[in-house]
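Here is the structure we will look at.
What you see is the complex with one protein chain gone and the rest in place.
All chains are identified by letter, namely A and B, in their written order; residue positions are counted from 1 within each chain.
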Amino acid sequence: MKTSLGELAHHLGCELHGDPSPLMEGVAEPCDAGSQHVAAILTKDRTTALERSHAGALLVAAVLDDPRPQLISNDPRTALARLVRHFCPEEEFERGIHTSAVVAASAEISAAASVGAFCLIEGGAIIEEGARLDPYVYVGRDVRVGAQAWVGVRATLCAGVKVGEGAKVGPGAVIGAQGFGLWREDGRWRRIRSVGGVELGEGAEVGANSCVDAGTLSPTRVGAGVQLDNLVQIGHNAQLGDDVIVCAQSGVAGSASVGRGCELGGQVGIKDHVVLGEGARIGAKSGVIGDVPSGATYSGYPAIPHGQWLRSHATFRRLGRVWRALRRLDG
Amino acid sequence: MKTSLGELAHHLGCELHGDPSPLMEGVAEPCDAGSQHVAAILTKDRTTALERSHAGALLVAAVLDDPRPQLISNDPRTALARLVRHFCPEEEFERGIHTSAVVAASAEISAAASVGAFCLIEGGAIIEEGARLDPYVYVGRDVRVGAQAWVGVRATLCAGVKVGEGAKVGPGAVIGAQGFGLWREDGRWRRIRSVGGVELGEGAEVGANSCVDAGTLSPTRVGAGVQLDNLVQIGHNAQLGDDVIVCAQSGVAGSASVGRGCELGGQVGIKDHVVLGEGARIGAKSGVIGDVPSGATYSGYPAIPHGQWLRSHATFRRLGRVWRALRRLDG
Partner (left out) sequence: MKTSLGELAHHLGCELHGDPSPLMEGVAEPCDAGSQHVAAILTKDRTTALERSHAGALLVAAVLDDPRPQLISNDPRTALARLVRHFCPEEEFERGIHTSAVVAASAEISAAASVGAFCLIEGGAIIEEGARLDPYVYVGRDVRVGAQAWVGVRATLCAGVKVGEGAKVGPGAVIGAQGFGLWREDGRWRRIRSVGGVELGEGAEVGANSCVDAGTLSPTRVGAGVQLDNLVQIGHNAQLGDDVIVCAQSGVAGSASVGRGCELGGQVGIKDHVVLGEGARIGAKSGVIGDVPSGATYSGYPAIPHGQWLRSHATFRRLGRVWRALRRLDG
């Protein structure tokens, strides 16, 4: 795995400032790096960490005043991701079905798929070529796991769920549980049966212990390339467009629609039936109770345009003074 | 499963507007429906979806200007729930104990119960008639699972938990884990042991990956018919009355008391030891730090009466203007 700085610069599309010949063996935080490591300095405040670092080379956005060879990238975050992939590639996984797994006779499992220990695969399920099921994965009736998809330890795919090609489901995630649509019968709350399942798009990723509920009649849809962080809740019938980002502990309530490319901060809540236009951005901890136009940035609860929220908050901090001034005036 | 519209109208208690003879085979969203499907139009904004729909019949709250036969219900949500149950009944499940399950000798399991693959049942547990344990369910010591209860995939029932008759526990839920009551010993935080267990009332439902902690000495109680959504946290010693609703990602802290019929929106927090009177309603994302009277609606953090909160928020949005006006007036 030893790679010269010259080769790395070429591989990452970086400019190299300094000697191309030293051989690197890995990438590390500045404080942990040795002479065989590249250390990434992605933000200015990290430069102080450099002085005590034993790193052999640096990855930077612009040349620093430092004698070591420097890989200079105008997109150092991407360069770092590629460096990590270069030095720490995913381990190969074993094809085949672990002897402890329980597989229904009517399930179809590609010979080029991997089914880990203690997996359970129900009837009618289809596991396509190159798909990887980590230990304890539950695959319900008539589930389809697309080619090259990776389903993490202990993920639960309830009946009828479709996992797109190359999608990833994190450890402990629950896809396709019954939705929270309530009605009354004989004096008690009941849940309407959810029979619509879930469709996770191609390359979508779901974080650890997150939940995506089944749709009532048609699928809850999570678009291609969507990124859901940990402990996220997606309600029944919700529709998430492609490339949406949802940070940790956020929730999208039933039947809400989140347009392509939207970005939701952490601990956000979206009310049921609300529509977010394409590319809308929602600040962390906000609660959205009405539609948001395409491209807009909203914050607060109830969420309002971000600039307005900032102005209101600047005054909120001084509300004690506001009250005293008013009493003086209105005496 | 083909059922004439006349029979459906009778079964659902609906009025029928149009021909009673067409045979229906299912219920579907307007966009997915064919001529053999009933499409439900529960809200006015859905009527636009009707024009392009190939549905053979409609379920509506009031007659629409449409040539198709219409089932008219003054409670269309309930009618829809019954339609789904009619066309998509729960599958029968197999009685008996899967060969891969591990069952302690002293556990008592009804012959009419179902114990799925990879279940583990500890000593002293009792599984009553008609109860269903999905795969990977963990049943701790001295747990009782009531008749007709349904414990979902990978749910964890820690020692001493009681699951009421007909109750449902969602996938990945953890019932009866140790509470978060802290004390100091030898300079370290410790948790006080929780030995009180949890009682889930008759017909109560717990959502996916939700947690209900064990009480310290007496049980944490979740009343009959309570509905907890996904990723909900119920702290040790909390007491939830019958028919309470808690939406996703809300938390009720230790020793709080939530009166019968209360409704908590999503991402709500209730402080420890707080008492919510019967039928109180708490708006989404609110934080309740003091008692709430019966029947009241509170919002915000700290939560205040909903009407007051709405008025304050109307001004909050204009606080930038408020500040400028004050500066003008106050020189």
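FYI, a contact is a pair of C-beta atoms (placed from the backbone, for glycine too) under 8 Å apart; a residue touches a chain by one contact, two chains touch by 3 or more.
The model shown is predicted, which means the values in this text are computed figures rather than measured ones.
*Asks:* Please identify which residue in B:S4, B:Q178 or B:T297 touches the non-displayed chain.
*Replies:* The missing chain is touched by B:Q178.
*Asks:* Looking at B:A55, B:A113 or B:L231, which makes contact with the chain not pictured?
*Replies:* Of the listed residues, the one touching the omitted chain is B:L231.
*Asks:* Decide which residue listed in B:L42, B:A61, B:C88 or B:L120 touches the omitted chain of the complex.
*Replies:* B:L120
*Asks:* If I consider the whole complex, including the chain that's not displayed, which of A:A28, A:I41, A:L58 or A:V288 touches that chain?
*Replies:* Selected residue, touching the omitted chain: A:A28.
*Asks:* Using the document's contact rule, name the residues of chain A that touch the chain not shown here.
*Replies:* 27-29, 31-32, 77-78, 80-81, 84-85, 88, 90, 100, 117-118, 135-136, 152-154, 170-172, 203, 205, 207-209, 224-225, 227, 229-231, 243, 245, 247-249, 266-267, 284-285, 313, 316-320, 322-323, 326, 329-330
*Asks:* I need the residue numbers on chain B that touch the omitted chain, in ascending order.
*Replies:* 102, 118, 120, 136, 138, 154, 156, 158, 172, 174, 177-178, 180-185, 188-193, 195, 209, 211, 213, 216-218, 231, 233, 235, 249, 251, 253, 267, 269, 271, 273, 287, 289, 301-302, 304, 308, 311-316, 318-319, 322, 325-326, 328-329
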